[in-house]
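For this view, one protein chain was removed and the others were kept in their places.
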Amino acid sequence: MKIIGVSHQPLLRKLVLICLGMFLFGFALVPLYDVFCDLTGLNGKTANTAAAPSTSIDEQRLIKIEFVANHDDSIPWRFAPEIPSIEVNPGAVNIVNFNVKNLTGNAMVGRAVPSVSPGAAARYFKKIECFCFVEQPLDAYGEKSMPVQFYVVPQLPAEYSTITLSYRLYKSQAQTAGR
Amino acid sequence: MSQELHNLVAHDLEPHADHAEKPKGVTRWLYTTNHKDIGTLYLVFSLIMLFTGGSMAMVIRAELFQPGLQFVDPHFFNQMTTVHGLVMVFGAIMPAFVGLANWMVPLMIGAPDMAFPRMNNWSFWLLPCAFLILLSTLFMEGGGPAAGWTFYAPLSTTYSNDSTAFFVFAVHIMGISSIMGAMNIIVTIFNLRAPGMTWMKLPLFVWTWLITAFLLIAVMPVLAGVVTMVLTDKYFGTSFFNAAGGGDPVMFQHIFWFFGHPEVYIMILPAFGIISSIIPAFARKPLFGYESMVIATASIAFLSFIVWAHHMFTTGMPVAAELFFMYTTMLIAVPTGVKVFNWVATMWRGAMTFETPMMFAIAFIVLFTLGGFSGLMLAITPADFQYQDTYFVVAHFHYVLVTGALFGIIAGVYFWIPKWSGVMYSERLGKIHFWCSVISVNMLFFPMHFVGLAGMPRRIPDYALQFADLNAFISIGGFLFGLSQLLFVTVVVRCMAGKGIKASDRVWEGAKGLEWSIPSPAPYHSFQTPPEITETR
Partner (left out) sequence: MKRYRSLLHRSSFMSAPHFDKYDAAPRQLAHTFSYVTPILLARIGLLLGFGWCLRAAADPSLNATYNMTRGVTELSHKVYNLHMTIFYICCAIGVIVFSLMFWTIIHHRKTRGKTPAQFHGSLKIEIIWTAIPVLILIAMAIPASKTLIAMEDTSRADMTVLITGSQWKWHYKYLEYPIEFYSLLATPRDQIENTSAKTELYLREVDKPLVLPTGKKIRFLVTAEDVIHSWWVPAFAIKKDANPGFINETWAKIDEPGTYHGQCAELCGKDHAFMPIVVEVKPPEDFDAWVNEQIALMERTKAEEAARGEMTMDELLALGQKTYESRCAVCHQTTGVGLPGAFPALKGSAMVTTDKAAHIHIVLFGKSGTAMQAFGKQLSASELAAVITYERNAWGNNTGELVQVNEINQMLSGELQ
């Protein structure tokens, strides 16, 4: 029953558009969240692309880099850094290895996800080469060494003296048991 | 003018037109497009859901009566807390407000019905379907959803059982119902106001519902999005919230609370509107600061979009974000406080009488303000680290939702039921219901502040011995509160059965507004021709 002369369609159309827009916005929050984290380095996400080597080294400052390695229950591998921590000068490039060993009789593929703490320091932590998100296949009882080549940007604010690089190893989602 | 419309209008001008037209039987309720019938359906449904969610609360309180596990296993307890929350939020509070809107908004603006009467019918009937699906999961193998009504990932994705699919489906259906309802309300208010019913003459209940409806269409789709992401993460291999695949469990919380915070304002703004209708009527005085009340409501709605992460202070956010959300959350206390002051100023130098609706409205003002105070304390981030996920939070939201939203709904029912049913409710029963409820609700929720401060986390079926005494007291309050609501059912059923003194048109001496210019009970079809706007709100 409508009052003569008033059509509900224009307003209804606008409301439906708002509704659809907000639904898409909900999904858009996903990449937006990543963009925000990338821009600000929040949430400890480091850049996934390799960084260019640095040019200057700050000899006056020492930053402690700690290494933490965890693995998910789904991937029964031994996973540990070769050293628990290292003191570096900002700007100097260092390499640290993470060792993995497949403890089972099945060939498996693993994938390591990095996290840097404090989150706000993450964008000052540049990785030139790393095994993040790259598939790591291992034969039954196989082992290997995975390097991380990194440096700390000299512009790291003065309040940071320790940065923790943590990896969590998962079974690769799209893995096949061959090789 | 269309033939159909012409016939209907002509028909209604005949005497006893409503008796001839009113359908009967079960099909009346299944097929109705009448806003009054649909309002009644929503209200009856929400009352049933109140008792359903309430019985789950009784299971929770029974288990928490003493330390140790006496009645249920922890997994079932988690299902109880989860489904209690979902049923109360989506099954009791929200549909009750929609029911009140359906009944009162067309009457308040002088419209013959809602803008989309058939969509209105679908909006309602989707709800029983959705809740049948949700509640049936409790009987499935593995049980129902058990990750809390906030269903954080990955507990709700990787570590949940298969009820997740049904839960997601039910939430989608509830969301569609809410969105359709909200659109109906907006178009009704925009397009169907009687000539002369200008924006600044609208009763505050209409304003608050208008703003609530906009909040609904803004955030229910986001809930639909996040719940779909949970579904795909669990069943279709996506990694929105799974670190292994490059996702982030904290992102779930951001998206959920972007919906979740406006949602809690959706659940309170209509109550503000009800209180703003009741206080002036019983104080026999106009609402103090009408324009400022409208602006305050709009400010609350706007601010509600930029406070969401105050639910996430402990997740490891950077300091700048924590500070931002602390400031905006503290800020939202200001317009809320302004509303409370305006209500008190409305009472000031009035000539008040204290019938049941007024009693509930006064209790709302006092107790909702208490909930607001604990909310302000929660806003202080460093202190929040000690309150988060404890019973202090449980106390806060139950004060604002039970003594806030629910008391507002109950007040509205007492206020308007003479108009709906044509008879006065029993004032004696109403008063007894009031006092039993107020005393028991405070027994139930006030001590929760203390156990929370003393260190008791939420969502636990068992606790250390130092919390035992207070928990026993709380549980007793809970049972008393549940029993008290049986009085309310009695009051409502008696009115629906026509038992009581006949109500006049105006019902309440100080009541003003178009809804009081029609007979009680309200005719099946009202304002077929637009009324003349004579009195201001």
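Note that the chains are named A and B in the order they appear, and that numbering of residues resets to 1 at the start of each chain.
Going forward, a residue touches a chain if its C-beta (ideal position, glycine included) is under 8 Å from a C-beta of that chain, and two chains touch if they have at least 3 such contacts.
It should be emphasised that the depicted structure is a prediction, and the values quoted were computed from it without experimental measurement.
Enquirer: One chain isn't shown here. Among B:V168, B:L303 or B:M326, which residue touches it?
Expert: B:M326
Enquirer: If the missing chain were put back, which residues of chain A would it touch?
Expert: Counting over the whole complex, chain A touches the hidden chain at residues 43-44, 66, 68, 70, 72-74, 76, 78, 84-85, 101-105, 113, 115-118, 141, 143, 159-162, 164, 166, 168, 171.
Enquirer: List the residues of chain B that touch the chain left out of this view.
Expert: 67-70, 73-75, 78, 141-143, 146-148, 152, 154-155, 158-159, 161, 242-244, 248-250, 283-286, 288-292, 314-316, 318-319, 322-323, 326-327, 330-331, 333-334, 337-338, 340-342, 344-345, 347-355, 362, 365-366, 369-370, 373, 376-377, 380-383, 385-386, 388-390, 424, 426-428, 431, 435, 438, 446, 450, 453-455, 457-466, 470, 501, 504, 507-509
Everything that follows uses one rule, which is that only the chains that are shown with their structure count from here on.
Enquirer: Mind checking the centre-to-centre distance between chain A and chain B? Centres are C-alpha means, answer in whole Å.
Expert: Inter-chain centre distance comes to 41 Å.
Enquirer: Could you please specify the touching residues of chain A with respect to chain B in the complex?
Expert: That would be residues 1-4, 6, 8, 11-12, 15-16, 18-20, 22-23, 25-27, 29-30, 33, 40, 42-43, 72, 111, 113, 119-120, 133, 168, 170-171, 173 of chain A.
Enquirer: Considering only the defined contacts, which chain B positions touch chain A in the complex?
Expert: 1, 5, 8, 112-113, 115-117, 179, 183, 186-187, 190-192, 217-226, 229, 237, 239-240, 243-246, 248, 250-251, 254-255, 258-259, 316-319, 321, 530
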